[in-house]
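Just below is one structure, and these are the notes that go with it.
Yeah, one chain of the complex is gone here, protein chain that is, but the others are all in their spots.
Chain naming follows the written order as A, B and C, and within any one chain the residues start at number 1.
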Amino acid sequence: MSKVIKNGTVVTADLTYKADVLIEGDVITAIGPDLQGDEVLDATGCYIMPGGIDPHTHLEMPFMGTYSADDFESGTRAALAGGTTMVVDFALPSPGQGMLDALQMWDNKSTRAHCDYSFHMAVTWWDKQVFDEMPAVIERGITTFKHFMAYKGALMVNDDELYASFSRLSELGGIAMVHAENGDVVAELSAKLLAAGNTGPEAHAYSRPPQVEGEATNRAIMIADMAGVPLYVVHTSCEESHEAIRRARMAGKRVWGEPLIQHLTLDDSEYANADWDHAARRVMSPPFRNKQHQDSLWAGLQSGSLSCVATDHCAFTTEQKRNGVDDFTKIPNGTGGLEDRLPMLWTHGVNTGRLTPNEFVAVTSTNIAKILNCYPRKGAVLVGSDADLVVWDPEKSKTISATDQQSAIDYNVFEGQEVKGLPRYTLTRGRVAFADGAIIPEPGHGQFVARAPKGAV
Amino acid sequence: MSKVIKNGTVVTADLTYKADVLIEGDVITAIGPDLQGDEVLDATGCYIMPGGIDPHTHLEMPFMGTYSADDFESGTRAALAGGTTMVVDFALPSPGQGMLDALQMWDNKSTRAHCDYSFHMAVTWWDKQVFDEMPAVIERGITTFKHFMAYKGALMVNDDELYASFSRLSELGGIAMVHAENGDVVAELSAKLLAAGNTGPEAHAYSRPPQVEGEATNRAIMIADMAGVPLYVVHTSCEESHEAIRRARMAGKRVWGEPLIQHLTLDDSEYANADWDHAARRVMSPPFRNKQHQDSLWAGLQSGSLSCVATDHCAFTTEQKRNGVDDFTKIPNGTGGLEDRLPMLWTHGVNTGRLTPNEFVAVTSTNIAKILNCYPRKGAVLVGSDADLVVWDPEKSKTISATDQQSAIDYNVFEGQEVKGLPRYTLTRGRVAFADGAIIPEPGHGQFVARAPKGAV
Amino acid sequence: MSKVIKNGTVVTADLTYKADVLIEGDVITAIGPDLQGDEVLDATGCYIMPGGIDPHTHLEMPFMGTYSADDFESGTRAALAGGTTMVVDFALPSPGQGMLDALQMWDNKSTRAHCDYSFHMAVTWWDKQVFDEMPAVIERGITTFKHFMAYKGALMVNDDELYASFSRLSELGGIAMVHAENGDVVAELSAKLLAAGNTGPEAHAYSRPPQVEGEATNRAIMIADMAGVPLYVVHTSCEESHEAIRRARMAGKRVWGEPLIQHLTLDDSEYANADWDHAARRVMSPPFRNKQHQDSLWAGLQSGSLSCVATDHCAFTTEQKRNGVDDFTKIPNGTGGLEDRLPMLWTHGVNTGRLTPNEFVAVTSTNIAKILNCYPRKGAVLVGSDADLVVWDPEKSKTISATDQQSAIDYNVFEGQEVKGLPRYTLTRGRVAFADGAIIPEPGHGQFVARAPKGAV
Partner (left out) sequence: MSKVIKNGTVVTADLTYKADVLIEGDVITAIGPDLQGDEVLDATGCYIMPGGIDPHTHLEMPFMGTYSADDFESGTRAALAGGTTMVVDFALPSPGQGMLDALQMWDNKSTRAHCDYSFHMAVTWWDKQVFDEMPAVIERGITTFKHFMAYKGALMVNDDELYASFSRLSELGGIAMVHAENGDVVAELSAKLLAAGNTGPEAHAYSRPPQVEGEATNRAIMIADMAGVPLYVVHTSCEESHEAIRRARMAGKRVWGEPLIQHLTLDDSEYANADWDHAARRVMSPPFRNKQHQDSLWAGLQSGSLSCVATDHCAFTTEQKRNGVDDFTKIPNGTGGLEDRLPMLWTHGVNTGRLTPNEFVAVTSTNIAKILNCYPRKGAVLVGSDADLVVWDPEKSKTISATDQQSAIDYNVFEGQEVKGLPRYTLTRGRVAFADGAIIPEPGHGQFVARAPKGAV
């Protein structure tokens, strides 16, 4: 049964034009005037855009014997409700665990996804087994490998391991990713703060200032340069890190930065909130920064020195957050955002004139599809592309609230924010999964998206 | 009669895929597998790319009672032989001449063009008449207005005139362009050099060092910022100018820089050639720079801080150049390049690994089409786009020589250069104008491309 | 009759040590332990520092038929009360007036000065007479020539005039100075604001944003580079200008920047004051900037990219300010500061830890003495140096108020500020001119300080 989206304006990363879009099965089969289909979705007054791709989520992530509260079912439900049609999650091997073994676990977790997804693989330790398994991981369609420069004693890898892994990726045509904070210094600052009795969530921000992020970013860039591998820096939150990325790009290096919607729109004054719960719910790494850092991130999106907007969606309930009530280092790190990324970015980016609608599509979908080498299957409105689409109503507005969100947690860091610009319909591989404010669930519809190495970006 | 390009790989600014391309009349009507048409062009082993757009030419440009040697007939012939399917020339009002009047002259010159073309309008003086005529020029489809910050006593306009004109463009949705060199300082340095007996072509380079270009670029950016208008900086030749552009872009400003193929591949050692003719033939403004400036320009193309590669094609014969035999300031400024831009950039950009084929398309065609607001009619391989296409053979090579060039002049600044990567076919609005090394002329085929103001880039 | 300053700590730009200072006549004749003299000044708990040098004042400056309210008598009285022992004022030829003629006028104005002074000469127009008189001005001991890039239609000179004057200075061993704002753009913005009905003092700030200052600074640096002359940029008020200076210095160029104490400590929120008088009293060019610009200026003093702190003291009474009550462009530009510069800088610089006491001396006295080539006669505590000294009590505090100031005007832009760090004694060429809170006047004591060209800085 075919579907046709009629009366809308197609907006892609580089085009804006009136056209209908015909969908047969999973894919777009025609774009043009006066198309006919069995089912009609009306897009009058709307933009037809590639569905959002969130390159950075942690669904059902293991943490201290429990898991982040949103799993692939609720997480992808939240995604679709916000116009996002693909998420990329991180497979995280435990210390000593093989990559293929970890991958099996992530395969198991993702069976109930409502939309398509892919994985990045994390390099959380290093030895010959890891080296040897990397080709098989790439063979499985996972070409992007994340390295933690922080979380000392847990996920962190050292410079020689970074170099070894980056070099291996260079051979294999993969892409290196980093969580860039200097884990040694974060550990020292954390210990010092705790020793001085600073146990509250505001100390979390003091323990990882912009300087430690900027330094690690700069270091990762150098190591990637030496190893000859492209580098993707996740959650770029500050001018220091952005400066290092800019400097590298200006020298012609292939480096990308990913600001989060949280860092673009929220600031560190949140940690000064007298309510412990309020502050703790916003604990993530890197922490929120001040408004000057926000300005830097927006300018980066405008000039192209920063490439993609993500969420790092890693939702913990207030109860889980309270694990760190006496010690900020025990507060689980992470916030939600999957449902809010597109509306928040449209409101603060497009409605303010900072970004054109085309640039909005680029930074929420197309750029990451190209970097991840799944373009134009994803991130495009082209004949033959997957019908992962959002019909976007620029006049629709709401107030964000936890009370009506898809996410499993009991709060929302954007609570109370007015957004204007929301999905009318969200389609995942041709299936209407969100319509007129309501989710039409189908757990398990989502499929894994394999990606080939040696992309051309 | 339809045509189909078969067995090739479509390469656009953001996609690479196997497909046939069907052309009916002027436009592309289908892209896909196994297309049929009346005439078949074989693209085996070739890339099917949007034809090049040269945003900066001076054909039959008036100069001291004569004209630049390539007119729209020979100039567009050279363009097509090199894979370029559209040129944008500058209408230059004489002092006191109205813009519409000048436009009439450029309309007359361009009747014999072999390929499509558009115009920029130059603001060479300023008063109420100019202010009043600007809407009519835009109405005619010319939205880009060039301002000379050099050529004092001739084309140069002052800062208050720049501000007034830029402000007017801001109201009208136009784009400001500048030739950025500090004309006052160039005039002073030139006079000083002549007074000291430095009359040769090498003194031309001394009279306009990178600093004067960097300064003017920085100034134009500030004035555009104050006036609220996007700015396009033509012939960005040096790190100083690039630095100013980078700094502006990093602050989120809409500024574009245009390196020339000459500045990317030739350097100032050419002016040290003992043969006066050799050196004088390379006299253009800005002059060739040293290799460090070249590195800066390439890095700019790689990182996106520079946007388009042009030629500033303004060809003068050796005889015309000799007008300045006793005084470098009387050497007509300009070189050729229309036929060589794409092969030289492919050879030095793509074959060296600096640019991907997609980036090559972006900087030779798509980016400028977007900036000039004629995308996707031009600069694209899409159904409905003009069939301005080049079938590019990456294995074809030749040695550049004036003896077999289309240009009317008696030399070539790239003489002796080996290039690998050449057109097999060039199509202009569906017409095959170049095939297997030979031009198939049709003067007058080319049409004017009108462009609307308020583009979305 | 000799004087000895006992029990203090000598603080110079590069030394801190306990010593007595013996003064005979105008000069220091001994520095060391246990010195004896006819008169003893007790410096217990105090620092003995070179008296401040203010490189930028406008005393009795002609303006629209009247004069700035502080003349050399009251101005130098204010200086001494604040620990400043030398001022450098600007001789301003009227259009067409010869430099030597103007100099005669400034000689006449300065006969009642309480402390030593020197002059800069302004190049307010350009022709052969100016060119020809420059050697005689230098012969008179005036080696620094100011050029206004703003005040279009009045003092402003164009780029060709700048280049000609800078080149002449290069030959003569002088130093170029600039008031750096793009006068063309300021004039356009002012006209636009007035046309839109923005006539109040806040519009003054809107009419000269940081961008126009940064641009002019960058341009002056380029012209100085081409002419081969050192450049001193007066009243550097913003990051844009500072950035241009930093970039030049980093390339090894001889360029200095001079922040004013006003820009270091006051911000543009002052112009939002509902009281017209309050805002208008703060109208000066460049206007006050926001706090991010302040941060930039302080960092410049710390790192050495900015060299000297001045006042641009040019005091107009509230009544004079009211000349512009209907039109901000008619508000006389200028504020006071001579009495407050040192206490304000000590309070906000040394007491906060931003500057060491040695750095304080450098930026208030020694650096400018070296640049102006009157070191170590001035700016030093050395045997043979003029006894221009301040005995500085770091524990003394007061609240700044117009009610007890020396300046002739009826307000103070620092009104209400608490300062800690004040002179106990100020000596001008051996004469005690300020002691324990009171001026001991002697109009005419001050002498002109001639300076030789080709200084070594």
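The criterion applied here is as follows: a contact is a pair of C-beta atoms (placed from the backbone, for glycine too) under 8 Å apart; a residue touches a chain by one contact, two chains touch by 3 or more.
Note that the structure is predicted; figures quoted are calculated from it, not measured.
*Asks:* In the complete complex, the chain left out here touches which of the visible ones?
*Replies:* Counted over the whole complex, the chain not pictured touches A, C.
*Asks:* Among A:Ala13, A:Ile48, A:Ala81 or A:Val212, which residue is in touch with the absent chain?
*Replies:* A:Val212
*Asks:* Of A:Val185, A:Cys238, A:Leu264 or A:Ile331, which sits in contact with the chain we cannot see?
*Replies:* Looking across A:Val185, A:Cys238, A:Leu264 or A:Ile331, the contact with the absent chain belongs to A:Val185.
*Asks:* From the listed residues A:Tyr163, A:Trp276 or A:Phe448, report the one that touches the chain absent from this view.
*Replies:* Checking the options A:Tyr163, A:Trp276 or A:Phe448, the one contacting the hidden chain is A:Tyr163.
*Asks:* Write the list of chain C residues that the hidden chain touches.
*Replies:* 13-16, 32, 246, 249-253, 298-300, 302-305, 354, 356-358, 366, 370, 375-376, 383, 456-457
*Asks:* To test your reading of the contact rule: which positions on chain A touch the chain that is missing from view?
*Replies:* For chain A, the residues touching the absent chain are 152, 158-160, 163-164, 167, 182, 184-185, 187-189, 209, 211-212, 214-215, 218-219, 222-223, 225-226.
In this section, only the chains that are shown with their structure count from here on.
*Asks:* Drawing the touching chains as a network, do you get a line, a ring, a star, a complete graph or other?
*Replies:* Basically the chains just string along in a line.
*Asks:* Centroid from C-alpha atoms only, then distance chain B to chain C, rounded to Å. What do you get?
*Replies:* One centre to the other, that is 50 Å.
*Asks:* Mind pulling the residue numbers of chain C that touch at least two other chains?
*Replies:* Chain C, residues with two or more chain partners: not present.
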